[in-house]
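Can you read through this structure? Questions will come right after.
Missing here: one protein chain of the complex. Every other protein chain is in place.
Chain IDs A, B and C follow the sequence of writing; residue 1 opens each chain.
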Amino acid sequence: MRAHAWERATEIPLLIAGFLFLFSYSWQVLADPSPEVYFAWELVAIVVWVFFGADYVVRLILARQRVRWFFRNILDFLVLVLPPLRPLRLVRLLVLVRVFRRNAPRLIRNRILAFASIATVLLVYIASLAVLEAERNVGAITTFGEALWWSLVTVTTVGYGDYTPVSFIGRAIAVGLMLGGVVLVGIIVGTLGSWIIQSVSEDNEEAIDETTDAVIALRDEVRQLRAALEDQGVDTEKRL
Amino acid sequence: MRAHAWERATEIPLLIAGFLFLFSYSWQVLADPSPEVYFAWELVAIVVWVFFGADYVVRLILARQRVRWFFRNILDFLVLVLPPLRPLRLVRLLVLVRVFRRNAPRLIRNRILAFASIATVLLVYIASLAVLEAERNVGAITTFGEALWWSLVTVTTVGYGDYTPVSFIGRAIAVGLMLGGVVLVGIIVGTLGSWIIQSVSEDNEEAIDETTDAVIALRDEVRQLRAALEDQGVDTEKRL
Amino acid sequence: MRAHAWERATEIPLLIAGFLFLFSYSWQVLADPSPEVYFAWELVAIVVWVFFGADYVVRLILARQRVRWFFRNILDFLVLVLPPLRPLRLVRLLVLVRVFRRNAPRLIRNRILAFASIATVLLVYIASLAVLEAERNVGAITTFGEALWWSLVTVTTVGYGDYTPVSFIGRAIAVGLMLGGVVLVGIIVGTLGSWIIQSVSEDNEEAIDETTDAVIALRDEVRQLRAALEDQGVDTEKRL
Partner (left out) sequence: MRAHAWERATEIPLLIAGFLFLFSYSWQVLADPSPEVYFAWELVAIVVWVFFGADYVVRLILARQRVRWFFRNILDFLVLVLPPLRPLRLVRLLVLVRVFRRNAPRLIRNRILAFASIATVLLVYIASLAVLEAERNVGAITTFGEALWWSLVTVTTVGYGDYTPVSFIGRAIAVGLMLGGVVLVGIIVGTLGSWIIQSVSEDNEEAIDETTDAVIALRDEVRQLRAALEDQGVDTEKRL
């Protein structure tokens, strides 16, 4: 079995596993379940983790140059063996980047927008859940709505300060959200901005590349020159 | 009747309808009118909406390839059929983008600046009205001046936090303002910045494109070469 | 007398007048002077304004195409006839841009950095003075140090919110500072960033422009070709 076939076959299961993972965490945080239900969801998370690990091992085995593959996918390895702290293990969803890459839109701009938007939505959602879990009993953030509002205010760097995390874990999540979010929002703003600029100026045809034009005209002249020489019996393709 | 003629004929009515729409909403929020006056303005908003819808239908009928036109203008359709929630329906003003496109300045930079400035002013004004309506009775934002100040502090991502929305609708408006505003302000900052940079360095002539120069010199040499060969009786334009 | 000679002759007086203008406003705000001293500085400000106006009129008279000159320098006109509200009239210092342009560093990057830095320092200083005057008796900003701190926190869009203006004039100044400052700080950040990037990668020689190289090699080949043809008695410079 080839690596490509495996990747194609595992796409749907990976997506389902990813959503299960997200869903188990969401349920544990949002529904405030009884210990039994909590434990059941914990089991789901562990099963998904084992599945991610098995997928990793299979891909390693199927790779042609295993050492090279290992180092080129070092991030996948690190994500798998991260200490299973609650918020940290959500980073495992990074394995879904592979599924995205195989199914992304063809057009570069749409591709980038799709990637950055999905990543931002996931980041904001996960940060909201994680900060709610960390701050619920110690800080001002006590509902999911407040956590989401705080995440959005933070990720756009507006930073009102009406809600701020106070625990160590909450602040660590906030720093991750700031760093990751600033990059992703920067990408979205830049891409949307260039799209608006282009769509506003769509009638404009002035930006012709003079150099390319001159070179193409030049090539035509040289071709005519060569054709003329050939007419005189010069074999212009003999050497070189 | 052709689509272009229709677009030219409806420009002024569309602008007037847009201003009426904005005016009816402003009056309802700012003047705190009696139920009768409020209802009168509500009627105006509905009439404008019907007018926007009729314009859409006419354009759809006049289009050559109707299915293709429908999908290329899907945004116009979505905006029309949006649930008529108070702040959401202001999005209908997006139909005015068409009027802008037909009358915008020729020069790209002026065009972009004009578009981004008008859009920012409208966004800030609408967000101020909407947030005032949503927060007036539940939060700290109680006058239009405070709402405007809050909008400007938010749209530049300064985010003092002296006024912040507390209701769900208020916060939803804030998120829209942050996302839309960050993109628009980014465009304005980038365009103004490049304008200042260019105007500060206007005496500078050093940035000559060496490649273009070399290619032009080269083309001249090849032309001389060809002229010389023609002098010797070689027909250099025969083939190709 | 020619326009250039006039501009050269008025450089030093303009600079002195500008500093006098700034100094008179600073003294009025910071020293909290007696009415007589306050009035004396007010007179200085008026004299400077008259001087700016006289300079404008002389330049208009000396211009070759007066109508064209008027529209190309419309900003200078608007600044001069602005209503003489206290903070607004500081905008008159924009006439000094002319002095900057004639004496700026040759190198583009230094030129841009010098312009943006001077403009930012002036903007922050003037905004601090103006906001102090507007807020001293109504808000939390009561010393020049607090006003300066507030300006810097605002201009970088950090926006802690520990000090915020509450009066209409104070907030109008804040909006001007945000808009102007965001553009200027954006320019400084961009220029410094590109300078750091370049200085960090200074040993790197890999970024050779392949196109330019290929074109230069090509030009040499064509020159050899032509020289060889000339050797055979072909006059390659005859036509064209």
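Assume a residue touches a chain if its C-beta (ideal position, glycine included) is under 8 Å from a C-beta of that chain, and two chains touch if they have at least 3 such contacts.
For clarity, every value in this text was computed on a predicted model and none was experimentally measured.
Note that of A:Thr10, A:Gln28, A:Ser128 or A:Thr164, the residue touching the chain absent from this view is A:Thr164. Annotation for subunit A: contacts to the undisplayed chain at residues 101, 104, 108, 111-112, 115-116, 154, 157-161, 164, 168, 171, 174-175, 178-179, 182-183, 186-187, 190, 209, 211-212, 215-216, 218-219, 222-223, 225-226, 229, 234-240. Seen across the whole complex, the unshown chain contacts subunit B at 157-161, 211, 215.
Contact residues of subunit C toward the unshown chain are 145, 149, 152-153, 156-162, 185, 188-190, 192-193, 196-197, 200-204, 206-207, 210-211, 214-215, 217-218, 220-225, 227-232.
Everything that follows uses one rule, which is that only the chains that are shown with their structure count from here on.
As for how the two copies subunit A and subunit B face one another, under half of their interface residue numbers coincide. Comparing each option in A-C or A-B with B-C by residue number, the pair that reproduces over half of the contacts is A-B.
Computed centre separation for the pair subunit A/subunit B is 29 angstrom, with centres defined by C-alpha atoms.
Within subunit A, residues 157, 159-161, 211, 215 each touch two or more of the remaining chains.
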